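As you look at this complex, bear in mind that one protein chain is not there, while each of the others sits in place.
After this line comes chain A, so read on.
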């Protein structure tokens, strides 16, 4: 690993991703395993740009997972509690 600051960022991101993975809706999808393998694959990077790219990918995965969770929740709630526009009185 290049510098201490990127190491700290990588660790913080890992902890965040790990916590997110606990709520993954599909039990067959090994979220934790995948994150771990992705990190292990990149643990010996030394080039600053490559490290930056890897961190960006991690951030992207985090945002996509968050979007998945909130969309899933929103769709469920919208179906259970329809509003006057989607379920109009005839």
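Methods note: a residue touches a chain if its C-beta (ideal position, glycine included) is under 8 Å from a C-beta of that chain, and two chains touch if they have at least 3 such contacts; residues count from 1.
We adopt the following convention: contacts and distances are computed from a predicted model.
A single chain of the complex does not appear, and UniProt lists its protein name as "Probable electron transfer flavoprotein subunit beta", one of "Cornichon", "dolichyl-diphosphooligosaccharide--protein glycotransferase", "Transcription initiation factor TFIID subunit 8" or "Probable electron transfer flavoprotein subunit beta". For chain A, the residues touching the chain absent from view are 12, 15-16, 19, 25, 66, 69-70, 72-74, 76-78, 80-81, 83-85, 88-89.
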